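For this depiction, one protein chain was excluded, whereas all remaining protein chains were kept in their positions.
So that you can tell them apart, the chains are marked A and B in the order they are listed, and the count of residues begins at 1 in each.
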Amino acid sequence: MDDKEIKEIAAINKITFAQRMREYKRKPLSLVMFILVVLAAALSVLALVFLIVYILVMGVPNLTPDLFAWEYNSDNVSCMPAIINTVVITLLTLVIAVPFGIGAAIYLSEYAKRGNKLVKVIRTMAETLSGIPSIVYGLFGMLCFVTAFSWGYSILAGAFTLAIMVLPTIMRTTEEALIAVPDSYREGSFGLGAGKLRTVVKTVLPSAMPGILAGVILAIGRIVGETAALIYTAGSTTGLVDGVMDSGRTLAIHMYMLANEGLHTNQAWGTAVVLLVLVLGINTLSSFIAKKLSSKK
Amino acid sequence: MQGVFFLTAITSIAAVALICIFLFYNGVPAIAEIGFFDFVGGQQWAPTNQPPSYGIFCMIVGSIYVTAGAIIIGVPIGILTAVFLARFCPAPLYKIIKPATELLAGIPSIVYGFFGLMVVVPFIRDTFGGNGSSLLAASVVLGIMILPTIIGVSESAIRAVPEPYYEGSLALGATRERSVFRVMLPASKSGILAGVVLGIGRAIGETMAVILIAGNQVQIPTSLTEGVRTLTANIVLEMGYSTGLHRQALIATGVVLFVFILLITLSMQAIKSRSEKNG
Partner (left out) sequence: MKKTSKVLTLAVAALMAVSAFAGCGNGGSSSASGESSGSSQAQAGSFDTSKEITVVTREQGSGTRDAFVELTGVLVEDGDTKTDNTTASAVTVNGTEAVITNVKGNDAAIGYISLGSLNDTVKAVDIDGVEVTADNVKSGEYKISRPFNIAYKGELEGVAKDFVDFIMSADGQAVVAEEGYVTVTEGEVFKSANPSGKISVAGSSSVSPVMEKLIEAYKAINSGADIELQTTDSSAGMTAAMEGTCEIGMASRELKDEEASALESMTIANDGIAVIVNTNNTVEDLTLDQVKSIYTGETTVWSDVIK
């Protein structure tokens, strides 16, 4: 059959609108279900669109140049230092979490034997980690890094807390990406005389790169939006951080503080728009990479 | 080299162990001092009184109520929307809706909280009476917050059902809707359930949004328009100002929350392993 024939068959099987209506008349329950589905979808979309539009309407008028001045002071409540702090804390978190996440994924997918009891335990633990609410991470980070290790409120303490938080995300996506690499790649590499490590590093990892990147970007998204886990670990000082032991606020905390102090609600909405744009950018990047991944296949 | 990879792999075990140790070490003595049943079953929370009382029963009930409310609102809409996206949605529309739901999953919860305070709370106050900051407001906002999770997971579960199931059902004369609801949904049951459990986890652990809209009264609500305080709200509200036993009691509240989440995760594992056995 060529394409044309398939199209003709498909055309014969197409039900017209009138036919569909007749069918609904016979089976009104189907119509009810269809309406319910469309209504629910419309409701979801409505809620989502309303939320986004509301944030934009409230926030965009407040996006003044002052909001992006280099120096923070109590008159302009610039979010620029917070943006830079967010970048710093994100990089620091990734430096800690990515090697561990990728290493763990390599172990799980390349080295561990199938049905290994330990692998099951590791998976369960990773899933437990991903289910823990951020406020519990915040408590833990405060008790462990801030108090017990006496690092004080510092972006290092914040970054370690966040690193544990995003570890399961990176682990899982990397593992999925590794599993998706066809076995023929590995066999080919082995056939050419490469050892296990060489095969993993030179062949499997590069071909799984887009998947790994997508996971890392997912993690970035979570870091950028985090409040509860950071408020008791990284602290809330307003300036730029000048070292990993210094305390500093990220953009999300900046917004929380602005809103809570009660003097800068407008700027808080403006900051919300900045956050929204950041998240949108991160999402676009990740879906772009995912698309690249699927087009390669 | 395998050793190195192995070490990185067990960090997640170490992390969970560390979290357990630190939380329990700091929280359990407080529970012991207050008395387990006085702590979990007590309905009085007055840490600044002399003598103080630390009972978190109202908060436990509050967390359960709010989560249940979010599930009642979010799950049906989420699953039906997933059905729409997976089976009925025209491609151009899909290209808009899908990224929009992903965007919503990424919005920080503090933004949801302010949205709830500015829009949902006044609406409820004007429509249903009361003061607006209520169980209902928290349920609605949390219901919206868990939508992206439930839509995402359910949609991929429905898409994972082999196409011949659907076609076979159509061929037997069922309508599209009947095929979806009687064939596709049952087949993707365990995936959808996993999404719901994830949603429950997110709802019960949510902090920054709930705190602004739930009213935070320490009471067991008798109607939807009354306020509640959740476990998470209790921690964030008072953590900053607390000292001594009060602070430990708040960490103990975190322990209770942690145990809740452990139970949820374990039940999810159980669902998964059962569905693996069946399938």
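Quick note on the criterion: contacts are C-beta pairs under 8 Å (C-beta built on N, C-alpha and C of every residue); 3 or more make two chains touch, one makes a residue touch a chain.
Not measured: the values here are computed from a predicted model.
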item	value
Hidden-chain contact residue, picked from the options A:T124, A:S207, A:S236 or A:S287	A:S236
Given B:L117, B:I150 or B:I200, the one touching the chain that is not displayed	B:L117
Touching the absent chain when the full complex is considered, from A:N62, A:S189, A:S247 or A:S286	A:S247
Identified contact with the non-displayed chain, of A:V38, A:I179 or A:V244	A:V38
Sites on chain B contacted by the missing partner chain, in the whole complex	45-51, 88, 90, 92-93, 117-119, 121-122, 125, 131-133, 211-212, 215-219, 226-227, 229, 236-238, 240-243, 246
Residue ranges of chain A at the interface with the undisplayed chain	14-17, 20, 38, 41-42, 45-46, 49-50, 53-54, 57-58, 73-74, 152-153, 235-239, 246-247, 257, 259-263, 265
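By definition in this document, only the chains that are shown with their structure count from here on.
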item	value
Residues on chain B engaged by chain A in the complex (per definition of touch)	1-2, 4-13, 15-16, 18-19, 22-23, 26, 76-78, 80-81, 83-85, 88-89, 97, 99-104, 106-112, 114-115, 118-119, 144, 147, 151, 175-178, 180-181, 198, 201, 204-208, 232, 235-236, 239, 251, 254, 257-258, 261-262, 264-265, 268-269
Residues on chain A engaged by chain B in the complex (per definition of touch)	23-24, 27, 29-31, 33-34, 36-41, 43-45, 47-49, 51-52, 54-55, 58, 99-104, 106-108, 110-112, 121-122, 124-129, 131-137, 139-140, 143-144, 148, 164, 167-168, 171, 197, 221, 224-228, 232, 252, 255-256, 259, 268-269, 272, 275-276, 279-280, 282-284, 287
